[in-house]
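The structure that follows is given in the form of structure tokens.
Every protein chain except one is present and positioned as in the full complex.
Right after this comes subunit A.
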Amino acid sequence: MPDNLLEIRNLHKSYGEVEVLKGVDCSMKQGDVVSIIGSSGSGKTTMLRCINMLEEFQGGSISIDGQEIGYEMAGGQRRRKKEKEIARQRALTGMAFQQFNLFPHMSAVHNVMLGLVKVKKLDRDEARTIALKWLDRVGLLARADHFPGQLSGGQQQRVAIARAIAMNPRLMLFDEVTSALDPELVNEVLQVIKTLAQDGMSMLLVTHEMRFAYEVSNRVIFMNQGLIGEEGNPRDMFHKPQSERLAEFLKTSGFS
């Protein structure tokens, strides 16, 4: 097994003429909790979405446990892997979205079960047991039969996290998961993430919650204009920023 869980090398991504990632290098070890901070448009969400191929990328490579994600070389040509293979690789990661994206026609427990049944091919009873276990872990066992429309934003987000993590991913990706929440609901979601981090789950979080990034991560990455501006442990990053850019960003985002 290779040293690094996640290895991103020279990642390039453009939307037409606009280059949003200009050669990002980044790696993570098993059990790392890494927060990505930076102003909007710096490329942090795009980088996250490249890791599970929700975005295509034009150059560089991403690998998880040494497996190249998304593309392969064939006869000197870089080409997209087959959809089945990409689907299988996507299951290596779990993702929670800003907008929760729960399936509105399924109860909480069925949301969590869907991937277990369709992707992991578990039988329904087994899937249900696992789903209920994870709903319990996020504090929503009592809401298992509620539909997304009957849950608060914070509860929906916790179900969405349970849905992702029940698939037993190698790495969890969190994409601004508290940005769409009312302030009083942010904490319950952060609490769940914190517990997962303590359990040793490897995760990569794009977040605007500086205080949370400071507390939960063992490394912080500051992205600036499509490149990694600075990275290090949270204490150094937040208290002794090396670059003016980061110092300025921390000031404007209210971290003191």
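By definition in this document, a contact is a pair of C-beta atoms (placed from the backbone, for glycine too) under 8 Å apart; a residue touches a chain by one contact, two chains touch by 3 or more; residues count from 1.
Operating definition for what follows: contacts and distances are computed from a predicted model.
**Student:** What is the protein name, per UniProt, of the chain that does not appear here: "Acyl carrier protein", "Amino acid ABC transporter permease", "ATP synthase subunit b" or "3-isopropylmalate dehydratase"?
**Tutor:** The record for the missing subunit names the protein "Amino acid ABC transporter permease".
**Student:** With the missing chain put back, one of A:Lys13, A:Lys44, A:Arg163 or A:Arg219 would touch it. Which one?
**Tutor:** Considering the complete complex, A:Arg163 is the one touching the chain left out.
**Student:** By the contact definition given up top, give the residues of subunit A that touch the hidden chain.
**Tutor:** Its contact residues with the unshown chain are 52-54, 83-84, 87-88, 90-91, 93-95, 97, 99, 101-105, 114-115, 118-119, 146-147, 149-150, 160, 163-164, 167.
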